[in-house]
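Below you'll find the structure I mean.
This part shows subunit A:
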Amino acid sequence: GDEGASSTSCVDSSGDTIKLGFLNSTSGAMAISEQTVRDSLSLAAEQINASGGILGKKIEPVVEDGASDPAVFAEKIEKLLTGDCVAAVFGGWTSASRKAMLPVVEADHGLLFYPVQYEGLEASKNIYYTGATTNQQIIPAMDFLKSKGVKTLFLAGSDYVFPRTANKIIKQYAAELGIKIVGEEYVPLDDDDWTTQVAKIVAAKPDFVFNTINGSSNVGFIKAYYEQGLTAKTTPIISVSIAEEEAPAMGKDVTGQYAAWNYFESVESPTNDAFIKAFQDKYGKDRPTSDPMEAAYTSLYLYKNLVEKADSFDVDKINAAADGVSFDAPEGTVTIDGENHHIAKTALIGQINADNQFDVVWSSEKPIEPDPFLKGYAWWDPSAK
Partner candidate 1 sequence: MKQLQTWGRTWGPLLGIALIAIALLVVAPAVLSPFRLNNLGKYVCWAIAGVGIGLAWGRGGMLVMGQGVFFGLGGYAMAMHLKLEAAMATGGPDAVPDFMVLYGDGTMPGWWEPFRSGAFTLTAIVVLPALVATVLGWAIFKRRVRGAYFAILTQALAVAFATLLVATIKQTGGFNGLNQFTQFFGYNLYDPANKRMIYSIAATVLVVCLVVVWQLYRSRFGELLVATRDAEERVRFLGHDPANIKLVAFVLAAVMASIGGALFAPITGIISPSDVDATASIFLIAGVALGGRALLLGPALGALAVGFGRTALSESFPDQWTYFLGLLFIVVILFFPAGLGSVGSQVRSRLRALPSPPRRTRTTPAAPADELEVVR
Partner candidate 2 sequence: MLELRDVTAGYGRTRVLEGVSLHVPEGGAVAVMGHNGAGKTTLLRVAVGLLPVMRGQVLLDGEDVTRLRPNKRVARGLGYVPQGQLSFPHMTTLENLQLVSTQLSAIDGVLDTFPALRDLLGRRAGLLSGGQRQQLAIARTLLTNPRMLILDEPTEGIQPNVVAEIEGVIAALTARGDLSVLLVEQHVGFALRSTDAYYVLESGRVTSSGAGGPGALDAVRTAMAV
Partner candidate 3 sequence: MNDDYLEVRGVCVDFDGFRAIDDVDLTLLQGRLHFLIGPNGAGKTTLVDAVTGLVPASGLIRYRNQDLLRTKPHRIVRSGIGRTFQTATVFEGLSVLQNLDIAGGIHRRAWRMGLARRGTPSYVEEALETIGLTDLRERPAGVLAHGQKQWLEIGMLLVQDARVMLLDEPVAGMSAEEREQTGDLLRRIGSERTIVVIEHDMEFVRSYADVVTVMHAGKVLAEGTVAEIQADPRVQEVYLGRTAEEADHA
């Protein structure tokens, strides 16, 4: 789009409140995941308001349902930006929803904060990505596998963009690392039946399985896996979408398996303790916290810091001030890269214990600088077959 040229912002920052849009799917298939993001956004807003707001203005959330439908996301973000004149929008989960919102947020010259790990290869001036890009999650996970001496790897994923692209990267990196890919299987999002694919894993006998399945389909996968006699002992799995929210639904079947994230509820830090306590005080003791929730929570605080550094709600001023803005997040300190609008994050590998919590077994030494286009990785060739 032609940035900013034609659209003049209608954001009204003259009063003592500032409107922010929360756009998550609270109906449809993705509600399972996105509701949690909504919850932590609400928590963050409450906290910020309690401590004086942003630039002294209370946040006034305008919530919308993305209905798990990319076209609805496109419609709603336009409504939020041009109808409600929100200063920024927080939300989206699937890459489909982000891709649908991207042209709108660019055309309207608004801001979107996207809280989920994704497949990278994207950087928009109007989007801040507070989840991991591939070099902060997938590539470290591969490094971890290499360190474990893994020789053969099986790829299992949902049949959509994120897993497909992630696996393209994994395959190229695996070649570099000398890890052999012995199988690659996809199942449509929300399909529970993994029996046949798991049988193929049984037959292929890989050292490890790299799991890029999204959402509830993980339950079917893990159960089928366990049923056919595969365990963390025989053939461990490393997942990039199973978090504290999902793990309980799989019970003991998932115990001992690994997951790569940038945050776990088990992360030990005072900020995290405070985050967990606040969250559970608000939503109940039984509610776990997880990476996307934390990233969403962080995104609102990052926005606060951005605005306060820029001393303005203006998009251009915020972007100009972005580089180096940081926040002491539950996962540790995160810092915005002004160039690509991603944030530096520490990569963690956790192992799921009997309480469905994740014991950190590996960690990158320091926050990894975001590299959405993998420019720093010589083995990466985007147009390879």
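A word on the picks: all candidates are chains of the complex that A comes from, given by their letters.
Some points to look at:
FYI, a residue touches a chain if its C-beta (ideal position, glycine included) is under 8 Å from a C-beta of that chain, and two chains touch if they have at least 3 such contacts; residues count from 1.
Model, not experiment: these values are computed from the prediction.
Interface remark: subunit A makes contact in this complex with candidate 1 (options 1, 2 or 3, touch as defined above). Of all the residues in subunit A, the ones that touch candidate 1 in their complex are 1-2, 6, 26-27, 63-65, 67-72, 74-76, 78-79, 82-83, 94-96, 99-100, 102-104, 107, 121, 159-161, 164-165, 168, 188-189, 382-385.
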